[in-house]
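All protein chains but one are shown at their positions in the complex.
By letter and in written order, the chains are A and B; residue numbering begins at 1 in each of them.
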Amino acid sequence: MLGEYLPLFFLGVIVFGLIAVMLFLVRLLQPKRRSETDLEPYESGTTPTSFARTRFSVKFFIIAIIFIIFDIEVVFMYPWAVVFKELLNIGTFIFIEMLTFLGILVVGLIYVWKMGALEWD
Amino acid sequence: MTESLFFIFATMAIVSALTVVVTRNPIYSAVSLVITLFSLAGIFLLLEAYFLAVVQIIIYAGAIMVLFLFVIMLLNPGKEAKFLSLTDPRTLIVTLLSIAFIGMIFSLVSGSVNYIGEVMGSVEELGTTRNIGLTLFTKYLLPFEIASLLLLVALVGAVLMTKRNLR
Partner (left out) sequence: MIDFQIVPADFYLLLPEMVLSVGAMLLLFLELFLKGNKTVQQWTAFAIFVVALSLLLSQESSGATGFGMMVRSDLFGQFISAVVLIGGGLTVLLGKEYLVSREWHRGEYYSLLLFASVGMLFMVRGLDLLVIFLGLELLSISLYILVGYFRDRLFSNEAALKYLLLGAFASGFLLYGIAYTYGSYGTTNLNEIRTMGSPESMTFHWIGLSLILVGFSFKVALVPFHMWLPDVYQGAPTPVTGFMATTTKAAAFAAMLRILFYGFPADIAEWMPLFWFLSAVTMTVGNVIALQQSNLKRMLAYSAIAHAGYLMIGVTVGTETGAAGMLFYLLGYLFMNIGAFAVVQYFEGKDETRLDFESYAGLAKKHPLISLAMTLFMFALAGFPLTVGFTGKFYIFTTAINQGFVWLIVIAVLNSLISVYYYLRVVIYMYMKPLEEEIEFSPMELPAKVALTVCVYAVLHLGVLPGNFITLAREAVSAIF
(Lines give C-alpha, C1' and ligand atoms only; values in the text may rest on other atoms or scores of the structure.)
Protein backbone atom coordinates (compact mmCIF):
# COMPACT_ATOMS: atom_id res chain seq x y z
CA MET A 1 0.00 0.00 0.00
CA LEU A 2 2.72 2.37 0.99
CA GLY A 3 4.60 1.46 -2.16
CA GLU A 4 2.01 3.30 -4.21
CA TYR A 5 3.39 6.51 -2.76
CA LEU A 6 6.88 5.81 -4.03
CA PRO A 7 6.49 7.86 -7.25
CA LEU A 8 5.16 10.73 -5.17
CA PHE A 9 8.15 10.48 -2.91
CA PHE A 10 10.54 10.56 -5.85
CA LEU A 11 8.67 13.51 -7.30
CA GLY A 12 9.23 15.30 -3.99
CA VAL A 13 12.91 14.45 -4.02
CA ILE A 14 13.27 15.72 -7.60
CA VAL A 15 11.38 18.94 -6.88
CA PHE A 16 13.38 19.82 -3.79
CA GLY A 17 16.58 18.73 -5.47
CA LEU A 18 15.94 20.97 -8.48
CA ILE A 19 15.17 23.92 -6.27
CA ALA A 20 18.36 23.38 -4.32
CA VAL A 21 20.41 23.09 -7.49
CA MET A 22 18.88 26.24 -8.99
CA LEU A 23 19.40 28.28 -5.87
CA PHE A 24 22.95 27.12 -5.72
CA LEU A 25 23.54 27.97 -9.39
CA VAL A 26 22.12 31.46 -8.92
CA ARG A 27 24.48 32.02 -6.05
CA LEU A 28 27.34 30.83 -8.17
CA LEU A 29 26.59 32.71 -11.37
CA GLN A 30 25.10 36.03 -10.25
CA PRO A 31 27.17 39.22 -10.60
CA LYS A 32 28.83 40.12 -7.32
CA ARG A 33 28.01 43.84 -7.53
CA ARG A 34 25.08 44.92 -5.28
CA SER A 35 23.67 48.43 -5.05
CA GLU A 36 20.85 50.03 -3.07
CA THR A 37 18.42 50.06 -6.01
CA ASP A 38 18.89 46.35 -6.57
CA LEU A 39 17.26 45.60 -3.26
CA GLU A 40 14.16 47.75 -3.72
CA PRO A 41 10.84 45.97 -4.36
CA TYR A 42 10.41 47.64 -7.77
CA GLU A 43 13.84 48.03 -9.15
CA SER A 44 12.93 50.50 -11.85
CA GLY A 45 9.35 51.37 -10.97
CA THR A 46 7.55 53.30 -8.27
CA THR A 47 9.47 54.23 -5.16
CA PRO A 48 7.93 52.70 -2.05
CA THR A 49 6.26 55.29 0.17
CA SER A 50 5.94 53.39 3.41
CA PHE A 51 6.71 50.12 5.14
CA ALA A 52 4.81 47.17 3.60
CA ARG A 53 4.01 45.46 6.87
CA THR A 54 1.13 47.44 8.28
CA ARG A 55 -1.49 46.06 10.61
CA PHE A 56 -4.27 44.14 8.95
CA SER A 57 -7.93 44.76 9.63
CA VAL A 58 -9.73 42.27 11.83
CA LYS A 59 -12.19 41.80 8.98
CA PHE A 60 -9.73 39.45 7.27
CA PHE A 61 -9.61 37.39 10.42
CA ILE A 62 -13.38 36.83 10.54
CA ILE A 63 -13.42 35.65 6.96
CA ALA A 64 -10.46 33.36 7.62
CA ILE A 65 -12.01 31.75 10.67
CA ILE A 66 -15.36 31.25 9.00
CA PHE A 67 -13.51 29.63 6.13
CA ILE A 68 -11.69 27.26 8.46
CA ILE A 69 -14.84 26.16 10.22
CA PHE A 70 -16.60 25.30 6.98
CA ASP A 71 -13.40 23.72 5.72
CA ILE A 72 -13.42 21.33 8.68
CA GLU A 73 -17.06 20.61 7.97
CA VAL A 74 -16.26 19.62 4.39
CA VAL A 75 -13.46 17.33 5.53
CA PHE A 76 -16.02 15.29 7.46
CA MET A 77 -18.02 14.84 4.28
CA TYR A 78 -15.13 13.17 2.50
CA PRO A 79 -15.16 9.82 4.40
CA TRP A 80 -18.94 10.07 4.49
CA ALA A 81 -19.10 10.08 0.72
CA VAL A 82 -16.78 7.09 0.54
CA VAL A 83 -18.88 4.87 2.79
CA PHE A 84 -22.30 6.28 1.94
CA LYS A 85 -23.53 3.48 -0.34
CA GLU A 86 -22.13 0.76 1.83
CA LEU A 87 -23.82 2.02 4.97
CA LEU A 88 -27.08 2.81 3.20
CA ASN A 89 -27.58 -0.94 2.99
CA ILE A 90 -28.01 -1.27 6.73
CA GLY A 91 -30.14 1.80 7.32
CA THR A 92 -30.88 5.38 6.36
CA PHE A 93 -29.18 6.73 9.48
CA ILE A 94 -26.05 7.52 7.46
CA PHE A 95 -28.09 10.04 5.50
CA ILE A 96 -29.89 11.47 8.51
CA GLU A 97 -26.79 11.93 10.61
CA MET A 98 -25.03 13.99 7.95
CA LEU A 99 -28.23 15.98 7.53
CA THR A 100 -28.22 16.74 11.25
CA PHE A 101 -24.56 17.68 11.12
CA LEU A 102 -25.14 20.01 8.22
CA GLY A 103 -28.36 21.34 9.75
CA ILE A 104 -26.53 22.46 12.86
CA LEU A 105 -23.91 24.18 10.74
CA VAL A 106 -26.55 25.82 8.56
CA VAL A 107 -27.80 27.44 11.76
CA GLY A 108 -24.28 28.79 12.08
CA LEU A 109 -24.32 29.98 8.50
CA ILE A 110 -27.63 31.79 9.00
CA TYR A 111 -26.25 33.38 12.13
CA VAL A 112 -23.10 34.55 10.39
CA TRP A 113 -25.09 35.82 7.44
CA LYS A 114 -27.70 37.74 9.42
CA MET A 115 -25.08 39.25 11.70
CA GLY A 116 -23.51 40.73 8.61
CA ALA A 117 -20.18 39.03 9.16
CA LEU A 118 -19.94 38.21 5.47
CA GLU A 119 -20.32 41.85 4.47
CA TRP A 120 -17.30 44.00 3.94
CA ASP A 121 -18.40 47.12 5.75
CA MET B 1 13.11 2.02 3.76
CA THR B 2 10.15 2.83 5.99
CA GLU B 3 12.39 3.09 8.98
CA SER B 4 14.85 5.48 7.39
CA LEU B 5 11.96 7.59 6.08
CA PHE B 6 10.56 7.70 9.59
CA PHE B 7 13.83 9.02 10.95
CA ILE B 8 14.05 11.63 8.19
CA PHE B 9 10.54 12.92 8.92
CA ALA B 10 11.01 12.72 12.68
CA THR B 11 14.23 14.72 12.55
CA MET B 12 12.59 17.29 10.30
CA ALA B 13 9.66 17.56 12.70
CA ILE B 14 11.83 18.01 15.76
CA VAL B 15 14.24 20.47 14.18
CA SER B 16 11.48 22.64 12.72
CA ALA B 17 9.51 22.48 15.97
CA LEU B 18 12.56 23.75 17.80
CA THR B 19 12.89 26.52 15.22
CA VAL B 20 9.30 27.57 15.96
CA VAL B 21 10.23 28.21 19.55
CA VAL B 22 13.73 29.55 19.11
CA THR B 23 13.38 31.99 16.22
CA ARG B 24 12.45 35.50 17.18
CA ASN B 25 10.57 36.54 14.08
CA PRO B 26 6.95 35.34 14.37
CA ILE B 27 6.59 34.85 10.61
CA TYR B 28 9.56 32.48 10.60
CA SER B 29 7.97 30.62 13.50
CA ALA B 30 4.78 30.18 11.51
CA VAL B 31 6.60 28.89 8.45
CA SER B 32 8.62 26.47 10.57
CA LEU B 33 5.35 25.23 12.02
CA VAL B 34 4.17 24.46 8.49
CA ILE B 35 7.25 22.29 7.99
CA THR B 36 6.56 20.53 11.29
CA LEU B 37 3.01 19.80 10.21
CA PHE B 38 4.16 18.47 6.84
CA SER B 39 6.66 16.16 8.53
CA LEU B 40 3.92 14.89 10.83
CA ALA B 41 1.75 14.25 7.78
CA GLY B 42 4.65 12.19 6.41
CA ILE B 43 4.77 10.16 9.61
CA PHE B 44 1.03 9.59 9.41
CA LEU B 45 1.54 8.29 5.87
CA LEU B 46 4.17 5.86 7.12
CA LEU B 47 1.67 4.62 9.69
CA GLU B 48 -0.78 4.00 6.84
CA ALA B 49 -3.12 6.69 8.17
CA TYR B 50 -3.77 8.17 4.74
CA PHE B 51 -6.86 10.14 5.62
CA LEU B 52 -5.21 11.73 8.63
CA ALA B 53 -2.20 12.67 6.54
CA VAL B 54 -4.32 14.43 3.95
CA VAL B 55 -6.42 16.17 6.61
CA GLN B 56 -3.27 17.25 8.37
CA ILE B 57 -2.14 19.02 5.20
CA ILE B 58 -5.52 20.45 4.16
CA ILE B 59 -6.65 21.68 7.56
CA TYR B 60 -3.49 22.36 9.53
CA ALA B 61 -0.82 23.23 7.02
CA GLY B 62 -3.40 24.90 4.78
CA ALA B 63 -6.21 26.57 6.62
CA ILE B 64 -5.01 26.93 10.18
CA MET B 65 -1.63 28.27 9.18
CA VAL B 66 -3.35 30.91 7.07
CA LEU B 67 -5.23 31.92 10.19
CA PHE B 68 -2.01 32.03 12.16
CA LEU B 69 -0.44 34.28 9.57
CA PHE B 70 -3.50 36.53 9.61
CA VAL B 71 -3.26 36.87 13.37
CA ILE B 72 0.43 37.64 13.14
CA MET B 73 -0.24 40.28 10.51
CA LEU B 74 -3.19 41.56 12.50
CA LEU B 75 -1.04 42.22 15.53
CA ASN B 76 2.03 43.09 13.48
CA PRO B 77 4.54 42.39 16.18
CA GLY B 78 8.16 43.21 15.61
CA LYS B 79 10.99 40.92 16.49
CA GLU B 80 10.43 39.34 19.83
CA ALA B 81 12.72 40.48 22.60
CA LYS B 82 15.15 37.97 23.97
CA PHE B 83 13.49 36.52 27.03
CA LEU B 84 15.91 33.82 28.07
CA SER B 85 19.24 35.16 29.17
CA LEU B 86 21.96 32.80 30.31
CA THR B 87 22.72 34.82 33.42
CA ASP B 88 19.15 34.52 34.66
CA PRO B 89 18.92 31.77 37.33
CA ARG B 90 15.48 30.88 35.99
CA THR B 91 17.04 29.77 32.71
CA LEU B 92 19.16 27.28 34.59
CA ILE B 93 16.19 25.91 36.53
CA VAL B 94 14.06 25.63 33.41
CA THR B 95 16.83 23.89 31.50
CA LEU B 96 17.50 21.41 34.29
CA LEU B 97 13.82 20.63 34.70
CA SER B 98 13.36 20.14 30.95
CA ILE B 99 16.32 17.79 30.76
CA ALA B 100 14.99 15.84 33.73
CA PHE B 101 11.55 15.64 32.12
CA ILE B 102 12.89 14.46 28.75
CA GLY B 103 15.08 11.92 30.51
CA MET B 104 12.12 10.63 32.49
CA ILE B 105 9.93 10.26 29.42
CA PHE B 106 12.77 8.60 27.54
CA SER B 107 13.48 6.09 30.30
CA LEU B 108 9.76 5.30 30.53
CA VAL B 109 9.23 4.86 26.82
CA SER B 110 12.52 3.14 26.00
CA GLY B 111 11.32 0.13 27.96
CA SER B 112 8.28 -0.16 25.71
CA VAL B 113 9.87 0.29 22.31
CA ASN B 114 8.96 -3.20 21.23
CA TYR B 115 5.42 -2.45 22.17
CA ILE B 116 5.34 0.53 19.83
CA GLY B 117 6.56 -1.72 17.05
CA GLU B 118 3.66 -4.07 17.61
CA VAL B 119 1.17 -1.26 17.44
CA MET B 120 2.70 0.03 14.24
CA GLY B 121 2.36 -3.40 12.70
CA SER B 122 -1.26 -3.86 13.64
CA VAL B 123 -2.68 -0.62 12.26
CA GLU B 124 -2.33 -1.69 8.66
CA GLU B 125 -5.43 -0.85 6.63
CA LEU B 126 -6.94 0.89 9.67
CA GLY B 127 -6.33 4.41 8.52
CA THR B 128 -7.91 4.33 5.11
CA THR B 129 -10.68 6.79 4.38
CA ARG B 130 -13.18 3.95 4.10
CA ASN B 131 -12.35 2.50 7.49
CA ILE B 132 -12.45 5.92 9.12
CA GLY B 133 -15.86 6.51 7.57
CA LEU B 134 -17.15 3.14 8.73
CA THR B 135 -16.25 3.75 12.38
CA LEU B 136 -16.93 7.49 12.46
CA PHE B 137 -20.47 7.17 11.16
CA THR B 138 -21.46 4.13 13.20
CA LYS B 139 -19.68 3.73 16.51
CA TYR B 140 -18.54 7.31 16.86
CA LEU B 141 -21.75 8.88 15.62
CA LEU B 142 -22.42 10.82 18.80
CA PRO B 143 -18.96 12.45 19.05
CA PHE B 144 -19.36 13.38 15.37
CA GLU B 145 -22.59 15.23 16.09
CA ILE B 146 -21.13 16.93 19.18
CA ALA B 147 -18.32 18.14 16.95
CA SER B 148 -20.86 20.04 14.85
CA LEU B 149 -22.16 21.78 17.98
CA LEU B 150 -18.56 22.67 18.77
CA LEU B 151 -18.11 24.21 15.34
CA LEU B 152 -21.35 26.18 15.74
CA VAL B 153 -20.23 27.64 19.07
CA ALA B 154 -16.89 28.53 17.53
CA LEU B 155 -18.68 30.38 14.71
CA VAL B 156 -20.87 32.30 17.16
CA GLY B 157 -17.84 33.16 19.25
CA ALA B 158 -15.77 34.35 16.31
CA VAL B 159 -18.49 36.69 15.11
CA LEU B 160 -19.41 37.91 18.57
CA MET B 161 -15.82 38.66 19.54
CA THR B 162 -14.46 40.23 16.37
CA LYS B 163 -17.26 41.71 14.28
CA ARG B 164 -17.12 45.47 14.18
CA ASN B 165 -20.31 47.50 14.59
CA LEU B 166 -22.54 44.90 16.18
CA ARG B 167 -25.87 46.59 16.52
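Note that in this section a contact is a pair of C-beta atoms (placed from the backbone, for glycine too) under 8 Å apart; a residue touches a chain by one contact, two chains touch by 3 or more.
In this text the structure is predicted, and so the values were computed from the model without any measurement.
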From the list A:F56, A:F70 or A:F93, which touches the chain that is not on show?
A:F93
Mind listing the chain A residues that contact the chain we can't see here?
87, 90-91, 93, 104, 107, 110-111, 114-115
State which residues belonging to chain B touch the missing partner chain.
105, 108-109, 111-112, 115, 119, 134, 138-143, 146-147, 149-150, 152-154, 156-157, 160-161, 166-167
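Here, only the chains that are shown with their structure count from here on.
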Distance from the mean Cα position of chain B to that of chain A, given in whole angstrom:
17
Using the touch definition up top, name the residues of chain B that touch chain A in the complex.
2, 5, 45-46, 48, 51, 55, 58-59, 62-64, 66-67, 70-71, 73-76, 124-125, 129-130, 132-134, 136-138, 141, 144-145, 147-149, 151-152, 154-156, 158-159, 162-166
Touching chain B in the complex: which residues of chain A?
1-2, 5, 9, 53-62, 64-69, 71-73, 75-76, 78-80, 82-83, 86-87, 93-94, 97-98, 100-101, 104-105, 107-108, 111-112, 115-117, 121
